[in-house]
Structure formats: structure tokens, C-alpha cells
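All protein chains but one are shown at their positions in the complex.
== chain A ==
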Amino acid sequence: MDNIAGQKSSLTWAVHISVVVLVVLWLLPTVGLLVSSFRSADQIATTGWWKSLFPQEQNLVIRTERPDAQEFIDGVYVLEGNLFELGDAADGVVSVWGTSSREIDAYSAGETADLGDKGLLTIQANGDYRFENQSEFSGSRGQRVFMTAVSPPSFSLDNYRNVLFSNSSSSSMGKAFINTLTVSIPATIIPILIAAFAAYALAWMDFPGRALLVAFVVGLLVVPLQLALIPLLKLHLGVGIGKGYLGVWLAHTGFGLPLAIYLLRNYMVGLPKDIIENARVDGATEFQIFVKIILPLSFPALASFAIFQFLWTWNDLLVALVFLIDSSGDTTVMTRQIIELLGSKGGNWEILATAAFISITVPLIVFFAMQKYLVRGLLAGSVK
């Protein structure tokens, strides 16, 4: 009774565990990047992203307002305000505080510290402070306060604002994002168009040398593209295309075609012959068969190749560096931009995380939007 179809295999649990492991392996870094990209540099420096949903204890150093903001009320000079606002920090709850770096936990919240001739400083748990003195405050800077505060989780879009829209050329991911799209979309569509036609011919049209052509295409699959970089670039420069979008589209098309033709041909060969013959008897020309029957039925294959090609061109650095990016920097793609960020802002994790997440959003969207075509069996029910 163990092998009856429809019964659960005893290995089901192994499958489930593998799935869970894979999902966790994939989710951990992705979610980590996503969460980090919404956090400030301070938050990233003090705690890991997995703690970001919980309140966290931070040590802050904030100065009170400068003496020129003092007021004279009821015979005493007073400085009042909220330290969190002054320090531009997220609201929190002060537990202990001090005025010297050696004793940052000298007082608890609500206590009043007697700072001698500097005056009396009171700090409430919510960060409100009152600094009063019989004599006038002097000097140019406010009193330093070291506090230990528990802040609630806070997220902001500041990083995205910085990375996408700042005008400094070194961190303008916005422009690189557009450039990458400009490379990827045509570099996905052009090879699919060409490959679909070629695959149909190689699968269903009789002509001499067809088998040799298929073998040739399969052979091209194993040729490393690095071999072609320099000759191709020379050719591009020679015929006047030069470095630019057209060049990189052509290069991606050429490098993507063998796989595209191979995948699509194999899929199309598997389509039922009867359907195509029936269309022929129905009076369809080869082109009509291709457009009205083959293309719709090949949609899963087209979609899966589109996903492959899009991801590869999106993440590509090598081909873009060779065929696209020139000294002007106007055509920088995101992969290149991230490398520059690593160099110039290697310590700014919030910037790097944000840039990285921007560069993976589109692949994620593409994958989730198209994944059903990878698994859908469009042919169900056509032939018995």
C-alpha cells in the first residue's frame, strides 16, 4: 500500500524541511537588507536589523540649548526644552544620565543634579530638561548630557531619499536605476524576438542543414562570452557604434541568443505536432501559425527565458563596463554605481544596504510577477 499514487510519500517531511531551509536561506539576507535600508546609521551601528522591531537602549550625547536661549523667570535663569528634539534623535525614555563621560549613569530620570556654579539640571524620562541657575549662563555652547535612553523602533525613508535623489554624482542611484532599465529592457526583448523566430524555424520548418544549425547553436552555449569582448568592442568601434546603449543591447542580444534559441526550440519541439498540422489544414500560413498558435503556447518558455535574460542583464557589470560605460559617467549602471559607493562610502552601511535593495527590487518584482508562468502547464487539455 506504500506506493499507491496519491498517497503521501514518506519523504514528504524531508521535502518540507528542505523548503523551509531554502526559504529561510533566501529570506534572511533579503529581509535584512530591506530592514537595514530603513534604519539610520546610528541604529545600524548599535543593533542588528533583527532587533529593529523592539525598543532599544541607546547611549546618546546631546547638548542643551546654548546659553543665549536662556530666559529669566521668577528670579532664576532657565534653559528649558526637550533633549531628544535638540539632539535630532528619535523619541525615547531616559533611564539614567550624567554630565561626564566617566559617569554617564550618575543620575536617574527625574533627579536633579547639582552642578555647582553651573546650576541645577533636571532631566525627565521623556527627555524634557530644566536647567536653572541663579546667575546668568555664559559660554557659547550648551551643557553636554550623556543619557541612556530606550527608543521605540523607528524607520525612515531618509536613506532612499539620499540614495535616489541626492544630486551629488557619487551617490546618485536614481540615474543609474534608469540607465540599468534602459539597458535591460531592450536587451531582454530583442533576443526573445529573434530567438522565437529562429526557434520556430529550427523546430518546425524543414530545410537542409537544420540539424547542423541546432548543433551549432548548442555549441555556442559553451563559448565563454569573455572570448568575444575585445573583438566585439573593436568591431563596434570600427563600424561606428562605439560605446553606448546600442552597443550593449547588441552585445547582450548576441550573448543571450544561444540559450534563448536552445530553450525555446526545445520547448516548441515539444508542442503537439497535430495542433500545428491542424492549423496548417485550417489555412494558416507559417507566420500565422507562429503568431497565433506557437507564440501563445510558448508563453511559459518565453516568460522563463525573459526572466533569465532580464536578471542577467540587470545584474551584469562586465558587459556594461566593456560596451557601455564611458568616462562621462552618464551611462553608469547600478552595479557600477554600487561599486563606487563601496569605495567612497564603504562605512555607510545604511547607504550600501539601501543601494543594494534598490538594485534587487526590480528582479524581485519580475520574479514574483512572472513565476506562475514558470510552473503553469498551458498545454493541459489540448490533446488527449
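One rule holds for everything that comes next: a residue touches a chain if its C-beta (ideal position, glycine included) is under 8 Å from a C-beta of that chain, and two chains touch if they have at least 3 such contacts; residues count from 1.
To be clear about the criterion, contacts and distances are computed from a predicted model.
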Candidate names "Glycine cleavage system H protein", "PD40 domain-containing protein", "Metalloregulator ArsR/SmtB family transcription factor" or "Carbohydrate ABC transporter ATP-binding protein (CUT1 family)"; UniProt protein name, chain not shown: "Carbohydrate ABC transporter ATP-binding protein (CUT1 family)"
Absent-chain contact - pick from A:Ser135, A:Asn278 or A:Thr361: A:Asn278
Of A:Leu297, A:Val322 or A:Ala356, the one touching the omitted chain in the full complex: A:Leu297
Contact set of chain A toward the excluded chain (per top definition): 272, 274-275, 277-284, 288, 292-293, 296-297, 378-384
